[in-house]
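With one protein chain removed, the remaining protein chains of the complex are shown where they sit.
Chain nomenclature is as follows: A and B, assigned in order of appearance, with residue numbering initiated at 1 for each chain independently.
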Amino acid sequence: MSEVVKLQLIGLCVIGFGTVLLLFVKAQFARVIGFVSIVLGLFALVALAVPQMASLPPAEESINIAEIKTPTDMATIGQKIFFSKGQCALCHSIGPSESARCPDLKGIGSKLSREFIFESLTEPQAYIYLDYRHEGIPKEYPARMPHINKNPIALSKNEILSVIAFLQQMSGEPVSVNPSELDLPRATPAPVKAADAGALAMAQAR
Amino acid sequence: MTARLRNQQPGNRREAANDIMVNDEVRTMRHQGRIVTNHGRQLAGRVALLAGCAALFGLAGMPDVALAQESASAPTAYRDIPYIGSRNLVWIIAQLHLLLAGFVLGVPIFAWLCEIVGWKSGDKRYDKLAKEFTKLLTSSYATTALFGGILLFMLIGFYPKLMTYLTDIFFPSFLVYCALFLVETATLYLYWYGWDAMAEGNGKKFHIFLGFLLNVFAFFIMIVPNSWATFQASPVVLAEGSDFARAWAATWNPTWWPVNVHRLIANVVLGGYICGAYAGIRYLSAKSQEERYHYDWMGYVGNFIGVFGLLPLPFAGYWLMREIYQYNQQMGITLMGGFLSWLFILQAMLIGVLFLGSNYYFWLGITHRIPGSETQYRKPIMAMLIILLLCLAVWMTPHSLVASLAEAQQMGGTHHPLLGVFGVMSAKMTVANLMVLVTFMSFIMYWRAGKQDTAGWAKVAKAVIGAVLALAGIAVIVLGVWGYFVPAIIRINYFSTSQVGIVIFVMLTITPLTALLLKSAKTTTEMVWGKMPPRAGYALVLNAVMVILLMTLMGYARSSSRVHWHVYGVMRDSSQYAFSPALGYAATLMALNTFLFCMLVAFIFWVATMGDKAKATAGVKGPVEPGRIPAMAGGAQSLDGAAIDSPEANRPV
Partner (left out) sequence: MKGVLVRPIFLTVFIYLFLKFIVPNLPHSAPLPSSLIFLYLMLTTAGIVIFATLSGASKDAFFGPMLRFLTGESGGAFGGARYLVLALFPLLVGWQTYGSTASSDAPPAENRTIHPAPPGEYTGLSNPVPKTPDNIMYGKGLYASRCSPCHGNFDGKGFAAPGFTPPPANFKDPTTIAMLQESFLFWRIKKGGVGLPVEGMPWKSAMPRWELELSDEDIWKVIMGEYDGAGQKPRTWDESE
């Protein structure tokens, strides 16, 4: 017996129980229980009459660095990181959006160099505009951007490079990041320390 | 289960270390050497309103866990229990807690409104009704907190990782929540125990002010946990900052206010309809004429407040949906056109029954409470019924139809070429507006029934009312049809909001106009209370069940829309329960939850009214003998055989 049939049987039993109560019991409260049972049983049966379909989570993929051959592969991975682990899409949109609270990243890959993007991600306060709209000394806009290479997001250098590749691709630019720049996996199983990766990346970027 | 999950983790870890990039469709997040996996998702959604003590335990228990992140073995991410499964258990407990919480928040609004009406109009019945319901508050408040506590233990036990994560973010608001609970409890005690002491003059004013405070605190008690639940659905990035700043940023997430407003209104609806159901049950088992009179009237008030809340509810829901869609296309499509689209057909059925049930009760009121009005109102009632049914037919028509292979081939896919146009938002929005309009007309008709206009301008006013209603209906339909031919954004931003605006405009103009008309009208037929047939009582019960089912259904929708994430896009659910169950399975659990909740509420009502019955028994003289005291919601055995005078009463409806 399939699960659906079992549940349908339960639903029918509940309806039967309610009908028996309504037919043979005079106590008003019991009758109301019978009535409610019938309603709930019908509800379940209606829901069970629709073809049933559970929604399965997508398989957890893992990415093997050895399989990354072209800048387009990197952009594909960057796309996934942009919309999930990197949490970029929680604030930024690509293209106009009412809900985005931070700059629209459409075309950013053609406006900014990859080095500048890297710096913006890892040291958001390094280059910021000054606010002159008041008397006295101009104030710095504190960027609301978190350090992407540190907790809680903590992308590795490889991941950041992939995101840059994705941003460039989304701007219709040729991707200037090359897979050969990626760090190879270390022999030790210890995960990359985010800070190290950041420093290393900074050095390379400059 | 626990052991198995633990064993898996070192493996995961190695894998993660090997991949240079942790891909992340999936969320194995590396936080400097620790693997953060996830937590409970169904339940997590329902973390919704953790009760007060819940938060307290959270404070005591969680920071330790958080600090343990660097320990050698990865901390447990999930636990499970055999047979029922952690998700189902948390589902049931969380849903019961949430329903109780809705009830506990809805009843004070309801009671406070009744108290004001009683105070302003001098009608003691309202004051008595308000007091009767406030009495229920103390025991249901405790039950809610109890379930909140159980829920918190379960969440900590089953989903330690998620709870650690949420505690890290929301710790300050846990403290605020505790403080709110203290003041809410104090206010509730003052409000309830001070009722008789503050019955007159300035005392009454202060008491009403207390009721206001009670509702304000209750509102904040609702919105604080809402922020936890909505953060899971629509998280924001948390930059560095103080704990407080982070919690504040997380609280102001995009769906927080839409959910707050939607839930506030829904709580009023729940409070009203449960009051109606209670009155319905008491009415069914009433023995004396006074009781029939009283509970008939109470049912009317409950139904009225329920409908009153129901009218704006679709609009609040629409706003919420819009924010969700805008926040993320994936969630929006999952809900509206994707995996959950059939859930919304089911929702349409429930709402349809609710609208029909509420209108049916109004119509029964007209034909039974106002003698001789039946023939006069039969035609308009039939017209309204037909419009309601046509609207429902459109609302229930799915976009993707259930069809056999042969049928699908004939149609050319599972979209019907002609009726498929009913399946999209433009049509649904239009009929929802029309149904609200019709229900409003029902109410106006009920209001005016049995009265004769005397004012000279009555004819003009009636013509204006008719014209406004007709024009509004036409305008709503025209906008709905036109909506197919404009870009989606225009429809969403202008057409749909205009439709809502038109309906609200109609309500705001016709209500005062009718009130003015009735001021000068003379009553030709007095309302007769206590004459309603038993099916009116069952209609009230049906409405309450529909509202509760709707709340459980939408709880499932909200949780499922996050798909396989605990915190959408941030923390993936990697437990064995990461899938969304099929609709039938979910509906069975919803029905179970609804039944349990009804039983709980019946028990609370029974406990709370036990004292009254004892008093009544002791004090009864005359027509009602001790053995025939009305059955309370709990139904006393001794009454089983008691016959009810009307022969109709024993017939199932």
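Everything that follows uses one rule, which is that a contact is a pair of C-beta atoms (placed from the backbone, for glycine too) under 8 Å apart; a residue touches a chain by one contact, two chains touch by 3 or more.
Everything quoted here is computed from the prediction, not taken from an experiment.
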Inset, instruction - Would you indicate which residue among B:Y78, B:F147 or B:F339 is in contact with the undisplayed chain? - result: B:F339
Inset, instruction - Consider the whole complex, including the chain that is not shown, and state which of A:L22, A:I94 or A:L161 touches that chain. - result: A:I94
Inset, instruction - Could you tell which one of B:A393, B:V460, B:I474 or B:M610 touches the chain left off the display? - result: B:A393
Legend entry - Touch with the omitted chain, as defined above, among B:I116, B:A249 or B:V421: B:V421
Inset, instruction - Name, in rising order, the residues on chain B that touch the hidden chain in the full complex. - result: 25, 326, 328-334, 337-339, 341-342, 356, 360, 363-364, 367-368, 374, 378, 381-382, 385-386, 389, 392-393, 396-397, 399-421, 423-424, 484-485, 487-490, 493, 533, 535, 563, 569, 648, 653
Inset, instruction - Would you write out the residues of chain A that touch the absent chain, in ascending order? - result: 50-51, 53-56, 58, 72, 79-80, 82-84, 89, 93-99, 106-107, 169-172
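By definition in this document, only the chains that are shown with their structure count from here on.
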Legend entry - Where chain A and chain B are represented by their mean Cα positions, the distance between them in whole Å: 29
Inset, instruction - Mind listing the chain A positions that touch chain B in their complex? - result: 3-4, 7, 10-11, 14, 22-23, 25-32, 35-37, 39-41, 43-44, 46-58, 60-65, 77, 80-81, 83-87, 89-91, 97-99, 101, 144-147, 151-154, 156, 158-159, 162, 182-185, 188-194
Inset, instruction - Would you pull the chain B residues touching chain A in the complex into a rising list? - result: 13-33, 235-240, 254, 281, 284-285, 323, 326-327, 334, 339, 342, 346, 349-350, 402, 538, 541-542, 545, 549, 560, 563-564, 569-570, 572-574, 578-588, 590-591, 594-595, 598, 602, 631, 633-635, 637, 639-641, 643-644, 650, 652
